[in-house]
Each structure stands twice: as C-alpha cells, then as structure tokens.
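Omission of a single protein chain aside, the complex is shown with its protein chains in their original locations.
Right after this comes subunit A.
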Amino acid sequence: MSEAPAAPLSASADRAREQGIDLLLRPPEPRAGWRLLPARIAAMCAVELQKLRHDRTELYTRAVQPALWLLIFGQTFTRLKAIPTGGVPYIDYLAPGIIAQSAMFIAIFYGIHIIWERDAGVLNKLLVTPTPRSALITGKAFAAGVKSVIQAVVVIVIAALLGVALTWNPLRLLGVAAIVVLGSAFFACLSMTIAGIVLSRDRLMGFGQAITMPLFFGSNALYPLDVMPGWLQAVSRVNPLSYEVDALRGLLLGTPAHLALDFAVLIVAAALGITAASALLGRLAR
C-alpha cells in the first residue's frame, strides 16, 4: 500500500489551485504512437513560422540573390539564346531552377542551425522531451520545407513581375509546394548529417560552401542535361536538385517532365536523409 504520498499531494493540490497553477499538477496524456510524428512536425513548423513572423528580414535579404539571377542572368541569356531550352524564353526556363536554388540555400543552413542549437543547449533540452531523434529531425526537415515554400512564393512573385509565364493552376502550385518541401527536407538532412559528422560550426561552414555551388552547377538548374559534358551529366543524374528542378519546370511551365520519377527520387532521398541525420544526431548530443 502506498498511502504515504497522498496527504502531501492533496495538500499541495489545494495550494496549487489557490495559486492558479492547478494544470501544472497533471501530466499530459501521451499521444498514441502514430500521432506523435505529425505532432512533432507541427511543433517544429510552428516555431519556424513564429520566428518568421517576428523577423522577416531574412525573407527579404534572401530574395535579393534570386532576383539578381533572374534579372541579369535570365534576361541576358534570353537575348543571347545560347542555351537550348526547347522553345521557352530562357528566363522562364531559369525561374524554376532559381526557386530550387533558393530553397536549397535555406535548407543547407539547417546543419549550422542545429550545431548552434547544440552549443546553446536548446537541442539538449529538446532531446529530453518525448521526441524520438527521428521525429526531431523530421520536424526540422519539414520546418525547412515550410520556410522554403515561403521563399519560393517570393521568388515566384519576382519571376511573375519579370514577365515569366508561370502557371496559376492551384493543383499544380500545390505540387510545387510538395516538391519544394521534399527537396528542402533532403538538403536540410544532408547538412544535418554533415553536422553530425564534423560536429563544429566552422568546419560545417567550409563544407556548406564547398557543396552548395557544385550542387547548383552540377544540376539542370541553369542548362539542360543534353548540353552538359558526359561527366557532368552523371553528376547531375545523381543530384536530387536536378529532379526537383525537373518537376518544378514541368509543374510551373508545363514543359515535358518526369513527375512520377521526380517525386519518387525526392521521397527516397528525403527518407534516406532523415535516416542518416537521425542516426548521427546522438553524436551531436555528446
């Protein structure tokens, strides 16, 4: 029989009610297993949106680069007609590539962010909550996706202002959002995986710079696969960014694309990324 704690507990319950903190006596019911993951994803996405609401400067500063790409590179090469785009103006051809690029730049930052959270103690605190490591990583991956979608909207608006003929079909735009989320989830996990390997912010910064440009230039974001030399085609074929760009082109411009393959590759890439980053998260916590 365990009657001993009953007295002090009910006494403190009275005190708690007086102080208006009675809810803090009752632990919340654990969520059933399958509802845990969506709940954690929602929590991480909510944090991302709250941060964006408090400070939108990043949204604007990150709009400068894509705007320049479209304005300068896009307009110049549209006139030069140097790149075979299958009939669409080059700036139109470029716009989906730039959307994918700016989404990737945002996602790649998540590795640095998680190291910063580790150094600040925020990560440790989250790891002492009923959140499996894979759920934490998936939550962050989707948060990167949400932020990237918002950035994509900005780039789409810029592109539209520059006269790019994009679709306004809501179903296709939904597909665009899904592709951007999947692509960003992969790149966020890629950088969180590298974070779990190199463990320090400085080394990760070096890595980030060393991989983002090759990922971008080694994809079909700027030019079609067929004009690349053989070795670059090979790189581009294993680069998830190419599949993201292909899908975005298909959805936004209506050019021929391999949507099913693109979705499949991005889903598998994101799943692999989540697995790798979750496995390495423990190293960051030590």
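Heads up, the rule we're going with is that a contact is a pair of C-beta atoms (placed from the backbone, for glycine too) under 8 Å apart; a residue touches a chain by one contact, two chains touch by 3 or more; residues count from 1.
The rule we apply is simple: contacts and distances are computed from a predicted model.
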Query raised in the report: One chain isn't displayed here; going by UniProt, is it "Ferredoxin", "Carbon-monoxide dehydrogenase medium subunit", "Formylglycine-generating enzyme required for sulfatase activity" or "ABC transporter ATP-binding protein"?
Result: "ABC transporter ATP-binding protein"
Report task. Would you indicate which residue among A:Thr76, A:Thr129 or A:Ser200 is in contact with the undisplayed chain? Result -> A:Thr129
Query - Residue of A:Arg40, A:Arg62 or A:Lys147 in touch with the missing chain, whole complex considered - result: A:Arg40
**Report entry** On subunit A, residues whose C-beta touches the chain left out of the figure
**Finding:** 1-2, 4-5, 8-9, 12, 15-16, 19-31, 36, 39-40, 42-43, 46-47, 50-51, 54-55, 120-122, 124-132, 285-286
